[in-house]
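Encoded as structure tokens, the structure appears first; notes follow it.
Apart from one protein chain that is not included, each protein chain of the complex appears where it belongs.
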Amino acid sequence: MENITKEMFNPVLTQDHQIQEMVFDTGATFFKDAWKRFKKNKGGVIGLFAIIFILSMALIGPMLGTHIYNELIAEHIDLPARVPFLENFGFFDGSVNGLNPYISRGLTDVYYWFGTDNLGRDLWARVWMGTRISFFVAFVAVAIDVVFGITYGLISGYFGGKVDLVMQRVVEVISGIPNLVVVILLVLVLKPGLTSIILALMITGWISMSRVVRSQTLKIKEMEFVLAAKSLGASSFFIIVKEVLPNIIGQIIVMTMFSIPSAIFYESFLAFIGLGLQPPIASLGVLISRGYLAMLTYPHMVTFPVIVLSTLMLSFNLVADGLRDAFDPKMKGF
Amino acid sequence: MEQKPILEVKNLQISFQLNFGVNHVIRDISFHLNKGETLAIVGESGSGKSVTTKSILGLIDDNGAVEVGSCLFRYQKDGKDIEVDLLKCGKDYLQKNIRGNKIAIIFQDPMTSLDPTMKVGNQIMEGMRDHKKVKSRKEAVRRTIELLELVGIDLPEKRINQYPHQLSGGMRQRVVIAIALACEPDVLIADEPTTALDVTIQSQILELIKDIQKKTGVAIIFITHDLGVVANVADRVAVMYAGKIVETGLASEIYYNPKHPYTWGLLSSIPSMSGQNEEILSIPGTPPNLIQPPKGDAFAYRSDYAMAIDFEEHPPMFQVSDTHYVASWLLHPDAPKVNMPSVLQARIDSYKKRGDTNEQSHFTGR
Partner (left out) sequence: MSKVILQVDNLKQYFRIDRHTTTRAVDNVSFKVYEGEIFSVVGESGSGKSTLGRSLIRIYDANAGEVTFLGRKITGKLNGETMKFLRKNMQMIFQDPMASLNPRKKVLDTVAFGLDVAKEVKTKEERKQRVIQVLKSVGLSEDHIARYPHMFSGGQRQRIGVARALVMDPKFIIADEIISALDVSIQAQVINLMRKIQKEKGLTLMFIAHDLSMVRYISDRVAVMHLGHIVEMGTVEDIYEHPLHPYTKSLLSAIPHPDPDSEKLRKRVLYHKQNIDYNHGQIQSLNDTHTVLATEEQLNAWQKGDYSDILVQM
């Protein structure tokens, strides 16, 4: 206060200080913002890293091992896990129930990192090959969700009225048929295998996605910016793609992430009950269903595929959770 | 000696932690509320007027924090006088003794402040029973009917058993007011209670609030962005801009003798009903963001009366009368004499002329 001089009371003309249109730039677009929030979510980040790790192992893992996933070696059946170096510390040394078959069979320089199955196949290679299948199923699930679910939901929600009425009745009929019945029917007609799993997903997998998209679309289409687009003469297709879709993309991504683990589980479940893939193809479900038979004598056969499967599903769920929080509209803006 | 004010806020500073910085929403404000009076807090959205009152009741979001300041509240309990700092007494204490019980709040949107699945009567009785104001359900029902009559709802016996969606917007806001009054609070905070309503309903609700104050003697803090709305109800007015109070005084002082350029802007942007082709002046620009608050007087950046010093230092409160304070360098003795916009001056003159002939007014300006 003490250094206030008379000169400081000279008026400043508006032109000089220029009345500004102040805009506050948060420096972030919607996705950057969401990404920022996602990074703060520990579970989500851990999940993301776990997925990346498992995915890269699925891609390169089978090549790292010394054996091919479908190579049968009669002398090597039922071998537990044995890893060089680690064996010196008393675990992963190839012993099971107090016996070490590696030593008793004279296989001193043979190493199976995850052990072998009852036909002498390398479980390391088989687990990662199975993970590949899981990722493939996940990819197919996403594709189906996007292609069928989103399109169906957008059309049903946006056009409303009679279109919506008919489309929703169709959905009700489809979702009224139990999943398992669909699969069993498909297996009767086709052979058990990827084709029937994909067909089953095609028939039922997209329903929940279409419902979410529809309800979001119903909400967005009443917003004034959609009315504005209509009053500017935009076509329905234009409005759906340019106005509605970008505003529900967050929910779609979250929903997709949630549908991935359930699709992966679906495949394993079918394999486990014998309706899915069949050996010699390795899928996590196949490995678990086989390993489960010898669970008490050779626990390694079921442990490794179960660990990978659970980690994978948990990670996808964590990531989906993190994304949901990141896209949460309550946190948007300020 | 005058009675001590019922609520006294001193040097309050509140900030919110955001992803990209700290938002200094309230930057050192002080005000008080006397028993039985209506204080209007007027400001644009983002000026911090709602946050102030929410902080009093400990209702600000988790990322917000009261940095400095106190809020003394004086009330009676079991015949004893109690003085408590609401900002320091903890949420449990607030919930048990203050919220709803001594200080009640009415929000803007009657649609969202009522529970759609609960009967109107039960919603009113809930507070009474929580704070043990009534002994039996029968008594609660009787009180509820009285309250509904007080807020001007006809057929109260029938309304008690209705759900919010069966009532019109104006009725709902009346129910919200009844809920607020259920525990006979000493202070009622009305946060833009008429903004979501139509003009005709708005005037009815304003009349109602005035009427209730007359009958119950409750002190009211009325938050609004529209000076026009509160002319009818306010005893005193505090004008807020960018987290600070820039002018405060009796209603007559603010409306007839405003001194701050921002108050001038607010008043002259209300179209008057007297002359048709009169101009309305708008305040140019937009309010500043308070993450990087501007140096000096925040309003200078939008003002036609800005001086060099405005961009250097924030003005202190200059006293105009016992009750009228203004934070503007224009009142410094060294400042050039400036007058309010002629449009506004002409309008106020026309009010005064009519006032003089009616001998209704009491002007306190210089």
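A few remarks follow.
Just so it is clear, A and B label the chains in written order, and each chain counts residues from 1 on its own.
Heads up, the rule we're going with is that a residue touches a chain if its C-beta (ideal position, glycine included) is under 8 Å from a C-beta of that chain, and two chains touch if they have at least 3 such contacts.
Treat the numbers as computed from the prediction; the structure is a model and nothing was measured.
Note that of B:281, B:317 or B:331, the residue touching the chain absent from this view is B:281.
Interface note: of B:71, B:229 or B:307, the residue touching the hidden chain in the full complex is B:229. The chain not displayed touches chain A at residues 21-26, 29-30, 223-225, 227-235, 238, 242-243, 246-247, 249, 332-333.
Those residues of chain B that touch the chain absent from the view are 44-46, 169, 198-204, 206-207, 225-229, 231-232, 234, 251-252, 255, 265-273, 276, 278, 280-284, 286-287, 351, 354-355, 358, 360-361.
Definition applied: only the chains that are shown with their structure count from here on.
Distance between chain A and chain B, defined via averaged C-alpha coordinates, is recorded as 51 Å. The touching residues of chain A, when paired with chain B in their complex, are 1, 4, 6-12, 14, 17, 19-22, 24, 26-28, 33, 36-37, 334. By the touch criterion stated above, chain B contacts chain A in their complex at residues 18-20, 23, 284-289, 291, 300-302, 304-313, 316, 329, 332, 334-336.
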